[in-house]
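Just one protein chain is left out here, and the rest sit where they should.
By letter and in written order, the chains are A, B and C; residue numbering begins at 1 in each of them.
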Amino acid sequence: MPVITYRDALRSAMAEEMERDERVILLGEDIGVYGGTHLVTNGLIDQFGPRRVIDTPIAENGFTGAAIGMAMAGMRPIVEMMTWNFSFQAADQIIQNAAKLRYFSGGQVSVPLVIRGPNGGGVQLSAQHTHSLEGFYGHFPGLKVVSPSTPEDVKGMMLAAIRDPDPVIFLEAGALYGTKGEVPEGDYTVDFGKARVAREGSDVTLIGYGRQVPVLLRIAEKLAGDKIDAEVIDLRSIRPFDSETIVQSVKKTHRAVVVQEQWRWFSVASEVAAIIQEQAFDDLDAPVERISGAEVPAPYARNLEVAAFPAEQQVIDAAHRVLYREG
Amino acid sequence: MPVITYRDALRSAMAEEMERDERVILLGEDIGVYGGTHLVTNGLIDQFGPRRVIDTPIAENGFTGAAIGMAMAGMRPIVEMMTWNFSFQAADQIIQNAAKLRYFSGGQVSVPLVIRGPNGGGVQLSAQHTHSLEGFYGHFPGLKVVSPSTPEDVKGMMLAAIRDPDPVIFLEAGALYGTKGEVPEGDYTVDFGKARVAREGSDVTLIGYGRQVPVLLRIAEKLAGDKIDAEVIDLRSIRPFDSETIVQSVKKTHRAVVVQEQWRWFSVASEVAAIIQEQAFDDLDAPVERISGAEVPAPYARNLEVAAFPAEQQVIDAAHRVLYREG
Amino acid sequence: MATTPSQGKRRRSATEPTKSKNGSSASPGNRLGADALVELYDKMVNIRLFEDAAQRGFRQGKVGGYMHVYSGQEAVATGFLDTYREGDYVITAYRDHAHVLLLGSDPKAVMAELYGKGTGLVKGKGGSMHLFDVANGFYGGYGIVGGHIPLGVGMAFGQAYQKTGGITQLYLGDGAIHNGAFHEAANLAGLWGRDGLNPCLFVLENNQYGMGTSVERATANTDLGKKFESYGIEHVKVDGMDVEAVLAVAREAADRVRETGKPFAVEALTYRIMPHGAADFLEKYRTKEEVKKWRERDPIGLLEKRLEDEGVDDERIAAIRAAAKATMDEAVTFAEESPDPDLSELLTDVYASDMVVQAAG
Partner (left out) sequence: MATTPSQGKRRRSATEPTKSKNGSSASPGNRLGADALVELYDKMVNIRLFEDAAQRGFRQGKVGGYMHVYSGQEAVATGFLDTYREGDYVITAYRDHAHVLLLGSDPKAVMAELYGKGTGLVKGKGGSMHLFDVANGFYGGYGIVGGHIPLGVGMAFGQAYQKTGGITQLYLGDGAIHNGAFHEAANLAGLWGRDGLNPCLFVLENNQYGMGTSVERATANTDLGKKFESYGIEHVKVDGMDVEAVLAVAREAADRVRETGKPFAVEALTYRIMPHGAADFLEKYRTKEEVKKWRERDPIGLLEKRLEDEGVDDERIAAIRAAAKATMDEAVTFAEESPDPDLSELLTDVYASDMVVQAAG
């Protein structure tokens, strides 16, 4: 299988589907002439022209809403949020219209829309440009929310997202755009709602998504050095959510640590812990541990920023705690 | 103590503080001449004039942002969201500015702002007008989020909110505006971050907030008939959150049921369950049960709407389940 | 009235399209013959009587939630939707009963929706604020002020991009124009229109109040139509109480949007003679005198005078009213006798797929 970057996998998914389906168009800020601030759409305007790769003014609420209207009119728009930090300006359109239209129209209207862009912290982007919004959008029925971590998944899930009859919040791990991985040739999709066991193990289950997954795999190797055999689960999909894979794993390992960059309160990790104690109560040998970012807006200074994100050592310590071992 | 409605308690808190402090002003849609769609501000424009009770155009993002600016300029504005359903249009101002300004200004700026309005479902308001946003806003550091359930608390917490140097998301239980209760004479505040034991009990802990609290008290009475002595906890404050009161209670009862109108995924109930299993793991005799609304946008038809909200019987059954008793 | 689109077409071909230059207000050239007037009258009376019935239902507690009637504004939607062609889209806010009826929805199904019944237009799931009849071109029915405006602009883009030949009629209120969603969407419409990619007809229904806030109290520049100039969108004004004037402007505007693929805006000055919503009892924000003054310009009353001038006799008018009343009585009976939605409906229409959706509990 060819080895390509997460970024190129994303671009090829969009380009291939645009070749196949005239109804697919892209819109967003500086995705065309500029080439895309993260170069995900770079070159697509040359390939498909400005009618299908549309540079918009800085009006997230307006162009997201317009894209919903395009979807209602039978198109399959893909909106780029230059970064998800700007999506708060589009929250009304995403939550009040995209998520609910099918329901309050009694099923008369479909919104086959993908909203995509980088999510999660970068390097020193500071408070307004650092958010992980999985739980924020995952809360709302009517939306689908995914957060792929590998080139293979990001391509297969993007193809699934474009073909999905419902709105998909596509949260890319911006920090992984440059990472490489094998990607199958040709057309394939990765279904939503299925978590991935990224590493099998028997002693403890490490759960994460997006940017955390490669970190957890690295941590699992370190734990192996301490004779701890960790299973690593990549959630992949936040809504629909795959409780079963997690519960099965915990029934095997009896211990779980959930890791997220996101803030702790009312978050994905909260939900994971709640589900595990609900569905694997008698199998749990220790409380589910949550490792989250500091409860602060992201600071600019690098040393503060590093301290604001979860650290590998914190995860390692948590793994030891749930195993009642000394670190 | 005088007995007044939740609505009047709110109004008197604002009126009294406006008397005391020139810097306090109100702004929002139709809060003045119209009298307020829920009559919370009714009459205040006659008392304080249009300079302090300001009717705004339909521009939630604009007037919420303007109120943040007023707060930065030393005022103490109170914004009415006619209903919190409209706050998605103001999400960018609330989350990106109000919550973070103190931090990214290195402590140079304060935002003493209250944003208040009815939250939670009404009767047949349907999909776009039915949201419970405790977890949605509670996720963000820099905000304080409260959800009082009694006239006494709503007045004391409103006075605390107006005097708070930080932005407060004041989620009123719209369904309780007309309910009456005793309210202390004179000036008093109810601090944030302290849950209230609304009923003492020893067998099971029922946890809720806002509109659910009177329901839980009614349920506790019914359970008493089944010889189940339920403790009822009113969270009152979502951020800061009082884990201690909950954990203490569960250490006594060994069982907990969390009830919310809100959707289940990534919600307040998720957090409560996560906290209890973290901090009272060995004391729990059964998984924490979560009772939430159906995972659908709110339907219009009354029979569907009733089915979409948590039912008393569901809570009663859950209480029996955690006690391993037949319903 | 149960106007079917086909009837709609027949009717339109009947009335002679009269071009009045630059769509400015009613000139004698706009005047219609008796039969055309009678037809418009029929529609407007049907809307008015529907709204009266809906309000009775609300007062009886049979209609729930928020409900906003169109009484007083009938001439606007009646005139504009007379230009509707199959393939066109229509979208508005929550004051939507008239629009969907004019597009041919069965008053029975619309009333049943207000009653929250399973036979309702959207199966009882949406209610008054969320009427939809996609088969007849009606795309809702939205409760968040400003929120539907970007949708309409996007729908118009979709029509042009897919070369369907259709246009979108996008209705908005005088209160909605101050919302950021309007600014962003109108700017996109103007921008995309340069390439013929936005056949969007903005119909600004200026009924002079946003809930209790008058235009003067909502903006320092009360010439609302002029705000479209910021986006390079041409616009005209029309007397929204004179259905013939509206019709003339609507025809010209719709043709122009269809031909150019560019957006165009019409500000219709009108007035709601009823409260903002069924729960707006006090109306402290306007005087009885003001309402009375405007009731004298009630579009139905004005049209009756015209019918007189055209020598339409009272029997014919009485017959129309009687028929409309019968239609509404029938609609109410149907709504009352219809069953509640099946409880299984609660969990459907969240997703297209058979994704599992959790019940409460």
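Assume a residue touches a chain if its C-beta (ideal position, glycine included) is under 8 Å from a C-beta of that chain, and two chains touch if they have at least 3 such contacts.
Just so you know, these numbers come straight off a predicted model, no measurement behind them.
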Query = Which of the displayed chains are touched by the chain that has been omitted?
reply = A, B, C
Task = With the full complex in mind, choose from B:42, B:56, B:119 or B:132 the residue touching the hidden chain.
result = B:56
Query = Which one touches the absent chain: A:37, A:179 or A:243?
reply = A:37
Key: Among B:67, B:220 or B:298, residue touching the chain not depicted   = B:67
Task = Looking beyond the chains shown, say which of C:74, C:184 or C:205 touches the absent one.
result = C:184
Task = Determine which one of B:28, B:142 or B:297 touches the chain that has been left out.
result = B:142
Note = Contacts from subunit C to the absent chain lie at residues 178-184, 187, 190-191, 193-194, 217-221, 226-227, 229-233
Inquiry  = If the hidden chain were put back, which residues of subunit B would touch it?
reply    = 23, 25, 51, 56-57, 59, 61-75, 77, 92-93, 96-97, 101-110, 141-142, 144, 165-166, 193, 240
Note = The missing chain sits against subunit A at residues 29-30, 33-35, 37, 55, 57-59, 61-62, 85-86, 88-89, 122-129, 264, 291-297, 299-304, 307-311, 314, 318
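Simple rule for what comes next: only the chains that are shown with their structure count from here on.
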Query = Of the other chains, whose C-alpha centre is the longest way from the centre of subunit B?
reply = C
Key: Centroid distance [mean C-alpha coordinates] between subunit C and subunit A, Å   = 41
Key: Whole-Å gap between the CA centroids of subunit B and subunit C   = 37
Task = Go ahead and note the Å separation of the Cα centroids belonging to subunit A and subunit B.
result = 30
Ask   = Do you know which subunit B residues sit against two or more other chains?
value = 61, 85, 88-89, 126-128, 295-297, 299-300
Remark   = Two or more other chains are touched by the subunit C residues 120, 124-126, 130, 142, 144, 147, 180-181, 350, 357
